[in-house]
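A single protein chain has been omitted; all remaining protein chains appear in their positions.
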Amino acid sequence: MTQRHFTSWTYYVPYGLWVGLFVIAPVGLIIYQSFLDLHHHFTLANYQAYFESGTYLMMTVNSIWWAFLITLFTLLISYPAAYYIHQLKHRQLWLLLTILPTWINLLLKAYAFIGIFSQAGVVNQFLSLFGIGPQQILFTNFSFVFVATYIQIPFMILPIYNALDDLSGSYINASHDLGATNWQTFSKVVWPLTLPGVKAGVQAVFIPSLSLFMLTRLIGGNKVITLGTAIEEHFLTTMNWGMGSTIGVVLIVAMVLIMIITGERRQDRGRVR
Amino acid sequence: MTQRRFKWSSIYLLLVFVILYAPILFLIVYSFNSGTTMDHFDGFTLAHYATLFADTRLIAIVLQTLLIALLSALIATTIGTLGALWIQQTSRPFFKNSLLSFNNILIVSPDVIIGASFLIFFTTLSIPLGFTSVLISHTAFSIPIVVLMVLPRLKELNGSMLDAAADLGATQSQTLRDVIIPFITPGIFAGFFMALTYSLDDFAVTFFVTGNGFSTLSVEIYSRARQGISLEINALSGLLFVLTLVLIVGYYIVSQSSQRRLLRKKRGVNR
């Protein structure tokens, strides 16, 4: 572990500069603002308001719940997809084709989903063929989770695919040679070895899902309210940047906690081994 | 046995791809709609494409958007890869975790917050708003995703490989160039494509930090939404999409055949 310094420190200057200028400085600003009231006086009232108001705590619980659901479904769909794509002949091409839809503007895709899910939309036309008449699909929890999952799938497939790519075929062969069933091979060899990719994917999906706001309105009809909605409102409608920043700080703290929970264990285990 | 599993997997993948492409197909179909909205199809027309080609302002915006996306993704990938190397080789867990947390802050922060703080940042330093500020911001918010994409790959990098390289007398930069970079290239590409995605999709940050006549496609689309999304935008997206598809598939075929040629040549030499 000690002698693995394969790069000199000069390589780190750009990244270090980035951390300083575009992470620490803005975060400092956000923390500073979270202690300001509407008249730019120092106050703790924002935090008090956050933790004493049922509305904000409720919103926090909502955000975590929805982000959890979205991440779960994204993972359930993406893992097999990444796995099967990896078995294909032209797998790199197929991988690129999974990313391609993300290059179409989110708002446009949301409008397309509105057209697909609406009363007169494609899905309902299809359903009426079977006589299950127009159903209310838009503004339901289902449509919200569906579209949010749709948006996030590529961000999950990519890291999992990369982890699978690192997985040497010889491990799988060895496992089979030792008499392991397909399921055993998967649960004892493939899954543990692709876990770093899964973690990267979960981080790339769960964290941004906490503060979704556009889809909550466009697809959820504002029936799903997350912290993103409140932040949006405080920055763009009430112009109460102090309160908005407070929620931002809470989100950052939540993220750090998630990092600690998902981050260190692996190394500890490594040391024990 | 393998035959049957293959079939199931194909059906599954087909389903995933159908869903991934359904909304895009929907958008493209409606770009030929002679009506003005995406609610029902009135008839076929190419009028929206004609409007699009006459709209030089929009086309200029598209070019600027692509320029920002490619350039920022390129810079972000470089810086992000170096950052991932740093994070990977820090030995103290606390420092490593702090770096990782710092890395992820821009991913967790909602766009409006990032946009507003970057705006304050630029105006305080009196950096003029426009191309430069947008480029810097896009690079800045794309870096963390690159790190997240490269890091797992670095973790897989076998320690013995590096030791072997060192034993063979490779210098630091040689090891980096000949061992590490080739190994993490897939992660680098993944990071690049994700950075591209982030840049193309961003509205809020760009909105805050742009100025002096510079605009990107997302800002234009969001601002136009108040008047209803015009099908000209559908036509534009459809066109860009098909173009990218052709480019990617074309590039893939070319690179495949050249690889095959290379292989054949090598085999010839061996013989």
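Labels A and B are assigned to the chains in the order they are written; within every chain, residues are numbered from 1.
The working rule: contacts are C-beta pairs under 8 Å (C-beta built on N, C-alpha and C of every residue); 3 or more make two chains touch, one makes a residue touch a chain.
In this section, contacts and distances are computed from a predicted model.
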{"item": "Which of \"Succinate dehydrogenase hydrophobic membrane anchor subunit\", \"Cytochrome bc1 complex cytochrome c subunit\", \"Spermidine putrescine ABC transporter, substrate binding protein\" or \"Sarcosine oxidase subunit alpha family protein\" matches, in UniProt, the chain that is not displayed", "value": "\"Spermidine putrescine ABC transporter, substrate binding protein\""}
{"item": "Among A:Leu36, A:Met59 or A:Leu100, the residue in touch with the chain that has been omitted", "value": "A:Met59"}
{"item": "Given B:Leu168, B:Ile181 or B:Val254, the one touching the chain that is not displayed", "value": "B:Ile181"}
{"item": "Hidden partner chain, touching residue among B:Thr45, B:Gln64 or B:Gln172", "value": "B:Gln64"}
{"item": "In chain B, positions touching the absent partner", "value": "35-40, 55-57, 59-60, 63-64, 66-67, 70-71, 74, 116, 119-120, 122-123, 126-129, 177-178, 181-182, 185, 188, 207-208, 210-213, 215, 219-220, 222-228, 230"}
{"item": "Positions on chain A contacted by the hidden chain, ascending", "value": "38-39, 55, 58-59, 111, 114-115, 118-120, 136, 138-139, 217-218, 221-223, 225, 229-230, 233-240, 243"}
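Rule of thumb we're sticking to: only the chains that are shown with their structure count from here on.
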{"item": "Chain A-chain B separation of Cα centroids, rounded to whole Å", "value": "16"}
{"item": "Chain A-touching residues of chain B, taken from the complex the two chains share", "value": "9-10, 12-13, 16-17, 19-24, 26-27, 30, 38-40, 78-80, 82-83, 85-86, 89, 91, 93, 97, 99-110, 112-114, 116-118, 120-121, 140-141, 143, 145, 148-149, 151-153, 155-156, 159, 162-163, 166, 172, 175-176, 180, 186-187, 190, 193-194, 196-197, 200-201, 203, 217-218, 221-222, 225, 229, 233-234, 237, 240-241, 244-245, 248-249, 252, 256"}
{"item": "Complex contacts: residues of chain A adjacent to chain B", "value": "1-8, 11-12, 14-16, 18-19, 21-27, 29-30, 77, 80-81, 84-85, 87-88, 90, 92-94, 96-109, 111-116, 118, 120, 122, 150, 153-155, 158-159, 161-163, 165-166, 196-197, 199-200, 203-204, 207-208, 210-211, 213, 228, 231-232, 235-236, 241, 244-245, 248, 251-252, 254-256, 259-260, 263-264, 267"}
